[in-house]
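A single protein chain has been omitted; all remaining protein chains appear in their positions.
Moving on to subunit A:
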Amino acid sequence: MAAGLPRRIIKETQRLMAEPVPGISAVPDETNARYFHVVVAGPEGSPFEGGVFKLELFLPEEYPMSAPKVRFMTKIYHPNIDKLGRICLDILKDKWSPALQIRTVLLSIQALLSAPNPDDPLANDVAELWKVNESEAIRIAREWTRTYAMGN
């Protein structure tokens, strides 16, 4: 990279460390300060409760002019997250604003776990079930959480 790490990224990292978001940890990679190892705890009351979900977050060269790239590493049964862990979240796409931050992105993802939105799906089959038979969808989501997100 031509220039050193922008001051904004340094400050955001410092603040994430000093005042972490409850239920979320984000730690920069030792070799790449633009790459973060993220862990999100499944929100209480959601089918993901009790699960620990690993994500990766990358700040592209143009950050904050372009959105961070975020992906679930842990398998999750959610209408807005696909098999590859890609997330359907407007602020990560066209609704991105440079005034948003890593912190706000992670909070939005946490909120997405609490409130799945099957009307704007990324994983079509999951969304379909969520709409047709929500209790069954929630049951599967719980099961997936136990299977994939609880084995430390």
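Here, a residue touches a chain if its C-beta (ideal position, glycine included) is under 8 Å from a C-beta of that chain, and two chains touch if they have at least 3 such contacts; residues count from 1.
Here is the rule we use: contacts and distances are computed from a predicted model.
A.B. asks: What is the protein name, per UniProt, of the chain that does not appear here: "LON peptidase N-terminal domain and RING finger protein 3", "Ribosomal RNA-processing protein 42", "Elongation factor 1 alpha-like protein" or "COP9 signalosome complex subunit 8"?
C.D. replies: Its record in UniProt gives the absent chain the protein name "LON peptidase N-terminal domain and RING finger protein 3".
A.B. asks: Based on the whole complex, identify which of A:Met17, A:Met65, A:Ala111 or A:Val132 touches the chain you can't see.
C.D. replies: A:Met65
A.B. asks: Which listed residue (A:Lys11, A:Lys131 or A:Arg146) would be found touching the missing chain in the intact complex?
C.D. replies: Result: among the candidates, A:Lys11 touches the missing chain.
A.B. asks: If the hidden chain were put back, which of A:Ala18, A:Leu84, A:Ala99 or A:Ala115 would touch it?
C.D. replies: Of the listed residues, the one touching the omitted chain is A:Ala99.
A.B. asks: What is the set of subunit A residues that contact the non-displayed chain in the whole complex?
C.D. replies: Here the touching residues of subunit A are 1-3, 6-8, 11-12, 61-62, 64-66, 97-99.
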